[in-house]
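Since the structure comes first, as structure tokens, the remarks are kept for the end.
Yeah, one chain of the complex is gone here, protein chain that is, but the others are all in their spots.
Per-chain numbering from 1; labels A, B and C assigned in written order.
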Amino acid sequence: MASPPLTSPQAVDLAVRVGTLELGNPILSASGTFGYGLEFAHLAPLEQFGGIVTKGLSLEPLLGNPPHRICETASGMLNSIGLQNIGIRRFLDQVLPDLADYPAKVVVNLFGTTPDEYVRLAELVEPQPGIAAIELNVSCPNVKRGGIQFGHDPELLGDLVRRIRAVTGKPLIVKLSPNVTTPAAIALAARQAGADALSAINTLVGMAIDTRTRRPRLHTVKGGLSGPAIKPIALRIVFDVARASGLPVIGIGGIETVDDVLEFLLAGASAVQVGTALFRDPRTAARLVGDLRQRLFEDGIASARELIGGVLLEPGA
Amino acid sequence: MASPPLTSPQAVDLAVRVGTLELGNPILSASGTFGYGLEFAHLAPLEQFGGIVTKGLSLEPLLGNPPHRICETASGMLNSIGLQNIGIRRFLDQVLPDLADYPAKVVVNLFGTTPDEYVRLAELVEPQPGIAAIELNVSCPNVKRGGIQFGHDPELLGDLVRRIRAVTGKPLIVKLSPNVTTPAAIALAARQAGADALSAINTLVGMAIDTRTRRPRLHTVKGGLSGPAIKPIALRIVFDVARASGLPVIGIGGIETVDDVLEFLLAGASAVQVGTALFRDPRTAARLVGDLRQRLFEDGIASARELIGGVLLEPGA
Amino acid sequence: MATRDVACRVLGVECHPLPYYTISLETPPDFPEVAPGQFVMALADPGRDPYLRRAFSVFDVSRAEGLPRLELLGKVIGRGTSRLAARRVGDNVHVLGPLGRGFRLEGAGRAALVAGGVGSAALLLLARALHAAGSAFDVLYGGRRADDLACADRFADLASGAGGELVAVTEDGSRGRRGLVTEALEDGLAASRWHSVFTCGPTPMMARVAALATRHGVPGQAALETPMGCGYGACLGCAVPHRDGRFALCCQDGPVFDFDEVSW
Partner (left out) sequence: MATRDVACRVLGVECHPLPYYTISLETPPDFPEVAPGQFVMALADPGRDPYLRRAFSVFDVSRAEGLPRLELLGKVIGRGTSRLAARRVGDNVHVLGPLGRGFRLEGAGRAALVAGGVGSAALLLLARALHAAGSAFDVLYGGRRADDLACADRFADLASGAGGELVAVTEDGSRGRRGLVTEALEDGLAASRWHSVFTCGPTPMMARVAALATRHGVPGQAALETPMGCGYGACLGCAVPHRDGRFALCCQDGPVFDFDEVSW
């Protein structure tokens, strides 16, 4: 490498950008896996996070699904929380002000069941200087269009993103569902509709049955699979959508070790989100920041940005 | 239960049918994970298998992909063998005759890159009394239709199955790809085109990168994910396609324990195939037959057939 | 709320007999005080099988050579509990805790502690606290058979030292009274023996305990069990249907709930 030798781990530059979103380091907490962040400040050094993606927020508070909501599977878990959240207004009034004390960038994860709901959410978020970016959870069924998920249809997705784009100047990140034949087609539609970035992946639809009771392990029968089990799928989708869309991508799915972070950056991610691993160990995200710094130092890599998309392919691949 | 009490594990009836395919028990080896069966008779008691699904067979022998072809992932593995096989003719001439010595039913797994190839394969298989059923691997790109996978397009799939149906009276099993938005739509197309049964799932497309070398861990960059990691996804797809199509289904994906077998039967599978677990332990399939017998005995269940589709759902689910 | 995430050295594993076992862990000196009914999330093995931690009530605490010790009472059920049982002296177990809201002792009066099998794990510290506070209590300890009443003698000593007794109940009659522990409870409630009831065990048992106590106008608390993804409020996986129609979090709002908080 041509760069001057690094004198210490502190000399490593971890800053990355995801489009216009600038992050002190590429490690964020994933939506729905670390609440609104603040609640867990006693368990994890929030100030070290590159960013915090909030629990999914809707216009009105949601109570969520009845139990059972989770079960463990091989190297992963299924969840069907039912998008329980405090609602956008309470978030803006009661949580956001305190989050301002942390250098971590705040990304709000938004979802609705009609485009109007998404637009209204974006309008409420737009004037808030404390919010650095919007992540759209599009793995929700559009109630007006017969319940097809927004994220499963390029046209539906394109219309949705266009309408939100019209009301916000904040970096707009579309979170991709892995449960589609061609994620790249959805990614292209997002780009054409004005999205600034993508995040991938949300959970895969799965199921488990308790053979003693013969009942599904989740009240809702099916739920979302997350954790290390899904990492290979996530990595493939990040690789594909980064190449197909040219948009910056935030990689998500089973990230737990610094090697996982490097894999996603090499595959084309500009940053990553850590989800299920936080349940196992709330300090995972902060640990990864330190481990990444140390690893790049040891490998003589001056900036995390050097890794992005750096996977070496045979000519023609 | 109304049935008379079981006097011994031997009294449990393990026989199942998958459409017109009758099996002594519901445990088969999965395609590509136990060769042509015979090679491993010294390591596993083949005679206990309900059936053996052969390595995928094509008209001409295939050499397969250059290394690396596999890598381990969390509770699973990626493979990109490249469908290496000895070709249908050598199989029929040199392997099939010896397989006749075993009570396990022989299911041939067939693939091609044009519908004509598939039809030709089915024609060669049709006169063979030693072959109990055909399983179609439709996770191959149709070279004539721009490389879209047969299994990703209901229309393409329907055309393919119709043509094969026309030349064979053997039970015809369509093996579903999990890499689609709506497996149920593919299942319906298979049914309408005359398939007798479905098997699900094939592997999920995934990827892994060696962070030391920055190279993909597989020569082909992407590969198929299998093993316990994918079980929740497989179970969901089995549940969905069994209900949507009404066809009998053979469940595949991460099966390793008797609880896994029960889960798949309860979700709607009439039989199961064991794949990756055979790599870890070649005796897995035979062990599962014994464990299933013992478990049903302990639970006082007279026949494995009682379990099929027996998951208990809340009203309305 | 002081919660720590610490590596604890295994001091010993004892079988009572299997599937029941106790494991003693040496914690760092500054490990916080544990309230009766609180729990820890334990990671027995650095590997991914199982991937998530498992919740364990803090069965007992002690001090030796200045270092606090935690004792957990486990029952081998699946992957998590068997991993923990397989630890050996000198191994490390990672522990996040103490977590959750424990039992509230105010106004307990003469109390019934109703344990179902390994549910007793949540009740020993409570028995100690009642004993220390000079409150009388009985321990109703139920199981299928004698072996299910692991560490019953510890409860017997504490109860008799506090002017109460251990009432052992087994379904097969192999120890103590034959029948269900809830039958013993019902008899005592009918005789107005207790001012309060504390329980931990299988959910159907606890629901029955709560119904019986409520019918007799006796207040009480239950230490609930739900699947838990994190134990500290992040996953929202541990929903408990609350009487008010909302969902409480077992790990944060509980695991101990008043009988009348829960929509059983």
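The definition used in the following text is that a contact is a pair of C-beta atoms (placed from the backbone, for glycine too) under 8 Å apart; a residue touches a chain by one contact, two chains touch by 3 or more.
Predicted model only: the values in this text are computed from it and were never measured.
*Asks:* Among the options B:Ile81, B:Val119 or B:Ala244, which residue touches the chain absent from this view?
*Replies:* Looking across B:Ile81, B:Val119 or B:Ala244, the contact with the absent chain belongs to B:Ile81.
*Asks:* Return the single residue from C:Glu14, C:Asp49 or C:Glu183 that touches the missing chain.
*Replies:* Missing-chain contact among the listed residues: C:Asp49.
*Asks:* Just checking the interface: what residues of subunit B touch the absent partner chain?
*Replies:* 32-35, 39-40, 42-43, 63-72, 74-77, 79, 81, 84, 227-228, 276, 278-283
*Asks:* Touching the absent chain: which residues on subunit C qualify?
*Replies:* Its contact residues with the unshown chain are 45, 47-49, 79, 83, 88.
*Asks:* Just checking the interface: what residues of subunit A touch the absent partner chain?
*Replies:* Touching the chain left out of view, subunit A contributes residues 74-75.
Rule of thumb we're sticking to: only the chains that are shown with their structure count from here on.
*Asks:* Which category does the touching pattern between chains fall into here: line, ring, star, complete, or other?
*Replies:* complete
*Asks:* So which chain ends up closest to the centre of the protein, judged by Cα positions averaged per chain?
*Replies:* A
*Asks:* Take the average of all CA coordinates in subunit B, do the same for subunit C, and state the distance between these two points in whole angstrom.
*Replies:* 45
*Asks:* In angstrom, rounded to a whole number, how far apart do the mean CA points of subunit A and subunit C lie?
*Replies:* About 37 Å separates the centre of subunit A from that of subunit C.
*Asks:* Distance between subunit A and subunit B based on Cα centroids, please, to the nearest Å.
*Replies:* Inter-chain centre distance comes to 34 Å.
*Asks:* Give me the residues of subunit A that touch two or more other chains.
*Replies:* Those would be 74-76, 227-228.
*Asks:* Out of subunit C, which residues touch more than one other chain, so two or more?
*Replies:* Residues 48-49.
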